[in-house]
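Here the complex is missing one protein chain, while the rest keep their positions.
Let's turn to subunit A:
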Amino acid sequence: WEVSSGESLNDCPGTSSDQAGKSSACQGCPNQNICASGAAKAPDPAIEEIRQKLTSVKHKILVLSGKGGVGKSTFSAHLSHALASDDSKEIALLDVDICGPSIPKIMGLEGEQVHQSGSGWSPVYVEDNLAVMSIGFLLSSPDDAVIWRGPKKNGMIKQFLRDVDWGEVDYLIVDTPPGTSDEHLSIVQYLSGAGIDGAVIITTPQEVSLQDVRKEIRFCKKVKIPVIGVIENMSGFVCPKCKNTSQIFPPTTGGAQRMCEELNLPLLGRVPLDPRIGRSCDEGRSFLTEVPDSPAAVAYQNIVQSNVYCLQNHCFFIFQMYVKIYISF
């Protein structure tokens, strides 16, 4: 297969590569001339600006999945709530899903607007120690569509990182859209100076999800983001009436467990399907406080505890080595 004529279906060599604009894969790309001239190779000054801006942010965690609808935003929101339950910690949640920003609704912040001050944009505070930023706060109507191509989305993400006044933050959680495209490349590129602690990968049990998630894991390897671990969401449903478990999304190829064994990654936990999770998200409330004894809430708390212990006690890298999470394929 050849894209246009004569070139092969290879990845873009990268704007900073020697082959930028000159590789066979570049033909047909609208940015080819810019890359060939060398203009794209110069590092974006925003990377250093962001590095300086985020020196007050101790830990940065991405929440990723190749697949849509597996619970990235749900997890990001509830991880943030769980971390913020420790009053001594400052938590920030950044939503870089530009086309489908779910975080404002899930955090109960619909209709909130962003304000500008001398030190930049002020994020929206849902608790005293939990700040949130999303393009959702910049849209005036719930019907507004963000019909933007890649470069404009990238510009927005740059502004989120450089121009938001996050202040002193212990954990910055970044919620992402599905895929391995502009948003993901931009967040990695713009945080390349400031550093990313790692990524949590979300999946559901079925192969249709895992096949996309494996691609996301390859992406992490390519851009050198450590994978903290994988969470299997929607892992079984317990009927509230008869208490029997059904596998609505069946793990036909062994689910996240087998994938983690094959790829040498930690399975951080399994979260069951619970209709109360969807309801809490729709109502903008944390199900960790709404239904703290539900199996899903317990599973979330266990996942958070094991991660927080590691990050707080600087044993993150020891944890990594112990469970051999560096991908060895």
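Definition applied: a contact is a pair of C-beta atoms (placed from the backbone, for glycine too) under 8 Å apart; a residue touches a chain by one contact, two chains touch by 3 or more; residues count from 1.
What we mean here is this: contacts and distances are computed from a predicted model.
The listed options are "Cytosolic Fe-S cluster assembly factor nubp2", "Sm-like protein LSM2", "Kynurenine--oxoglutarate transaminase 3" or "Acyl-coenzyme A oxidase", and the UniProt record of the chain not shown names that protein "Cytosolic Fe-S cluster assembly factor nubp2". Within the set A:86, A:168 or A:282, the residue that contacts the chain not displayed is A:282.
Here the missing chain is touched by one residue of A:80, A:206, A:235 or A:286, and it is A:206.
For the options A:69, A:195 or A:292, the residue in contact with the chain missing from this view is A:69. The omitted chain makes contact with just one of the residues A:75, A:121 or A:219: A:219. Although one chain is not displayed, subunit A still touches it through residues 1, 3-4, 9, 11-12, 28-31, 66-70, 73, 98-100, 102, 105-106, 142-151, 153, 177-182, 184-185, 204, 206-208, 211-212, 214-216, 218-219, 222, 237, 239-242, 244, 246-250, 252-253, 273, 275, 278-279, 281-282.
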